[in-house]
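As you look at this complex, bear in mind that one protein chain is not there, while each of the others sits in place.
Order as written gives the chain letters A, B and C; numbering starts at 1 within each chain.
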Amino acid sequence: MKPEEIYADRRARTHALHLGMWIFLGSETLLFAGLFGLYSAYRAQFPADFATAVGHNDATIGTINTLVLIVSSFFVAWSIHALRGGHRRMCIASLVTAMALGASFLGLKTIEYSHHFAEGIAPGAQYTSTELPEAGARTFFTLYYAMTGLHALHVIAGLAILGWLATRVRRRRTTTERHVELELGGLYWHLIDVVWIFLWPLLYLTG
Amino acid sequence: MTESPLPESFWRDGRGLRGWLLTTDHKRIGILFFFGTTLALILGGTFALVLRLELLTPDKTLVDAHTYNQLFTHHGVVMVWMFLIPSIPGVFGNFFVPIMIGAKDVAFPRLNLASFYVYLLGSVVTLVALVAGGVDTGWTFYAPYSASTNGAVGWVVTGVFILGISTIMSGINFIVTIHTLRAKGVGWMGIPIFVWTIYATSIIQVLATPVLGLSLMLVGIDHAWGLGLFDPAAGGDPVLFQHLFWFYSHPAVYIMILPALGVITEIVCTFSRNPPVSYRLLLVSALGIAFVGFLTWGHHMFIAGMSTFDSGVFGALSMLVAIFSAIKVFTWVATLYGGRISLGTPILYFFGFSFLFVFGGMSGVAVATSSLDVHWHDTYFVVAHFHFIMVGGSLTAYLAALHYWFPKVTGRQYSGRWGLVSAMMVTLGFFFTFMPQFLLGNAGMPRRYYSYPDRYQWLNVMSTAGASVLALGLLLTVGALAVACVRGKRAPADPWGSASPEWQVPSPPPQHNFVTPPDPRHGPYDYDGRERSE
Amino acid sequence: MNELFRTLLNLPEQASSVALRIDVLHYVVIAVSMLGATGVAVAVAVLLFRFRRRPGGHPPVSRGHVPLWAEVTMIGGLLTLFLAFWAVGFRQFVTLQTPPANSMPIYVVAKQWMWTFAYPDGSATTDDLYVPVGRPVKLVMTSRDVIHSFFVPDFRIKQDVLPARTTTAWFEATRAGPHDILCAEYCGLEHSRMRGRVIALSDDDWARWADSRATPAAHDLATMGARVASERGCLRCHTVDGTPHLGPTWAQLYGSTIVLTSGDRIKVDEAYLTESMMDPALKLRAGFAPIMPTYQGLIQGVDVAALVEYIRSLADRPLELDPPPAAPLPPKPIPTRAP
Partner (left out) sequence: MDSTDSADEPSFPSGRSLVIALVALAGLTVVSWGAAQLALGAAGTPVALGIAATKAGVVAVAFMELLRASTLARVIALVTVGFIALLCAGTVGDVAFR
């Protein structure tokens, strides 16, 4: 049956959608919980090796990527702000900027991955590097690939959503009057940002 | 017999098959889930029967060891993820929660339909494994064996992952529905306990399922490309997989049992025409179980090489869950007191349930006692314990629910006599299937044993005999209800004299649930109030 | 009384020093469970009958609200009971986890689908584990493939056996005769046939058995370990007389407490030594480079046992320079069934 028939008014529906999105975000975050659990357990097992391995990661790229995601997050928030203020073009522009930043995040990640592969630092059985302590480093980098890989998948999904939203705004489907989907899409993108905010120190800084 | 057709109801929307396959009506989706889960039950049950027959003799009876190992794996996978988890929420939750809170539908009807098709997809993918070589890891997928075995591990873990997505979808849907769609005047304390248990269940589903999805994915990747996260040869730690697995799978037990407890509450109150002796305790214990269930996963790992420290902590925490379950049991018994109890098939199932669930639960306390678990772990005692909860608890309650709400859903009554017979066969059959298994466990027969020392045979024979009675009982139930669907007497709106909202709408309910808007003046257990106003 | 309950509950014989204590707790817990469940069921049955709907209806009963104190007592009472179970059970559990100091070490290697046992005297057996009655035995266990679980129902002990890690279990047999060993962790095709026996022998039978094992060129596990050490090149990095070298010296190593690179302190025991052979970098001793290769899969259970015994034998060796052990001795055939 039609939403109008189910809900008292559109505000009730908006509220419900936000609720649903937040619960979904909680669920999404717990998808990473297992990896955080493994990370902390293995780190407790090989403290020294993990430190060395973290040190081996390129903190510069990591830090730049962090800033990139934060700024993109800002532009997503800004796009909502703009649309609420009725500035359609600015909304589209900020969405596109956010997407560009997201894409460059993935670009930097690819560069990083290629560096690692060049050194024989590949996940699991493909790990051939010998310069780092055998036991811990391999595990660290397997986790590194699992965590960043899962995160990258979310970034790709997020980019798709942002693109879809941008076209909706352009086609005047998403408007100042009704833009709940923009808010929800934004929430998803911010979650991706938040997850990375935690991955960054764990994988690049705390050497 | 000539009989005027049933009144206008959700069964007819004039759109034929399309109306069923593309429906967004929560009631129809409930029916779809009923057929899905019933098929799963039949499939899993068949596997179980073959297993039981194989165990009639100490060595080969029917199938070879490899087939046997695959059968118990697929039995577990099908029963847990394709039947038990979606059964009560998917069927009765979908059908009744909106009506119980006075809503026309769930918050996200399309998401609801999607969750059914995702469930279907997941089931299919899981079953592809059967033809793709089968899986012999056991439903627990313990590393490193699950990584090294050459079976269709990839198919099963992917299938279960997809099933998990369906679970999360419906979990989100229920939580939002209960939060936002309660009719005017229906407060949090004015909803039936069944709604509360579905709410608690949904919370667990949303929070725990992703962790399972991830760990199974890791196992799948490990099996396919040697990720080695849990592989000792690569510095991995297999015990950590067990941590992740049980972090989901212990709460999952409560996903399976909480809705059952809700059903039982409804039945006890309706048939004794007494409000629950303490609504507050029932709802606190439901939420309590949901929460504490997350703190106890380690009691599956006492002898797995886990630290003694963790064993102590998890052992103590595990005892708390039993408390909450005990509160529920006492509340039910106290609710019967002073009632005007009408006997019917559902309440008879409750009688069986009361013994099976309490003993099953207490045997849980027993295996949570670490020194005793050392002897019992991975023996038939554990098998018997969780079947008491899953079958004696959940399945019994599912059948009780089926008989309780049958008149509402179909608009027809079934034969009480056949209901009684099948209920007795199911309960006794179950009892004789699994009581011997406690004794087998005490004697030390490990689970997942294809062949066993001769001294265990007589108990296995008894267990198999019981299993066949149980199977017959289930067939009888299906048959009796099928007959009732076409031949049954027309059922009134409220055959049991309940006060719960779903009984105030016609049987079967009309398309948009309510002819007259729901009347919140009387709570779901306000029997006298209803009577006076009628 | 004990016999009655044991038979009722279909428990196997109590053949270890801990079995009786554990069973008594078992009786209590199961009795409580049975009584509880039956009690509830009976109560339900009685109430269903007593308050069944009658034509005239029964005189209304006043059902006051459950008073708070009743709730509290009920909940408190049960919680105390369950926590009592936990307290007693956990104390027994700790006992099961901590082998007595004087126990005889036996090295267990599990593989699909057999058990191999290596004894301090250098001999080894497959599937049958020979032990003396009345003397604590400590099992130092590891697996070569997947997870197995060492389970002896008559002893009420069970312990998972993990690859690349050692777990320990201990028991003191109190009754002579064979006791089944069952694998309790699903380990693949022949899981249910991965069985063995603990042959518990009275003192003189044990002595006789030990003699029967002794061959003319008899030498104990430690001597064998010395041979393995030189054959495997351990002595290229490890000294046996305290001289500092690439690896930690073995003199006075066993039983000492060392500091790891992680900063933790650890007591050097069978578990740590075995683990360090299989996964040297896992718990690296402070002040040493992670240069030792892993011997996982390269070195057989008996040789591991031999090395550990050898290092044990050096525990109280005075730290003075003396020639490293003699050149390789003729290898001694080790009876093991082909996998």
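Rule of thumb we're sticking to: a residue touches a chain if its C-beta (ideal position, glycine included) is under 8 Å from a C-beta of that chain, and two chains touch if they have at least 3 such contacts.
Everything numeric here is computed off the predicted structure, so don't read it as measured data.
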{"item": "Displayed chains contacting the withheld chain", "value": "A, B"}
{"item": "Options B:F96, B:W297, B:F430 or B:Y527, residue touching the unrepresented chain", "value": "B:W297"}
{"item": "Touching the absent chain when the full complex is considered, from A:A48, A:V71 or A:A125", "value": "A:V71"}
{"item": "Among A:H15, A:R88 or A:R170, the residue in touch with the chain that has been omitted", "value": "A:H15"}
{"item": "Positions on subunit B where the hidden chain makes contact", "value": "179, 207, 211, 237, 239-240, 243-244, 247, 294-295, 297-298, 305-310, 313-314"}
{"item": "Residues of subunit A in contact with the chain not shown", "value": "10-11, 14-15, 18-19, 22-23, 25-26, 29-30, 32-34, 36-38, 40-42, 44-45, 59, 63, 66-67, 70-71, 73-74, 76-78, 81, 84-85, 176-180, 186-187, 190-191, 193-194, 197-198, 200-202, 204-207"}
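By our rule, only the chains that are shown with their structure count from here on.
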{"item": "Pair joined by more contacting C-beta pairs (A-C or A-B)", "value": "A-B"}
{"item": "Closest chain to global C-alpha mean, per-chain Cα centroids", "value": "B"}
{"item": "Whole-Å gap separating subunit A and subunit B, where each centre is the average of the chain's CA atoms", "value": "35"}
{"item": "Inter-chain centre distance, subunit A versus subunit C - centres from mean C-alpha coordinates, in Å", "value": "45"}
{"item": "Residues of subunit A touching at least two other chains", "value": "45-46, 134-136"}
{"item": "Residues of subunit C touching at least two other chains", "value": "279, 282"}
{"item": "In the complex with subunit C, residue positions of subunit A that touch it", "value": "45-49, 133-136"}
{"item": "Subunit A-facing residues of subunit C, complex", "value": "261-263, 279, 281-282, 284, 290, 294"}
{"item": "Complex contact set, residues of subunit A against subunit B", "value": "1, 5-7, 12, 15-16, 19-20, 23-24, 26-28, 30-35, 37-38, 41-42, 45-46, 123-127, 134-136, 138-139, 142-143, 146, 150"}
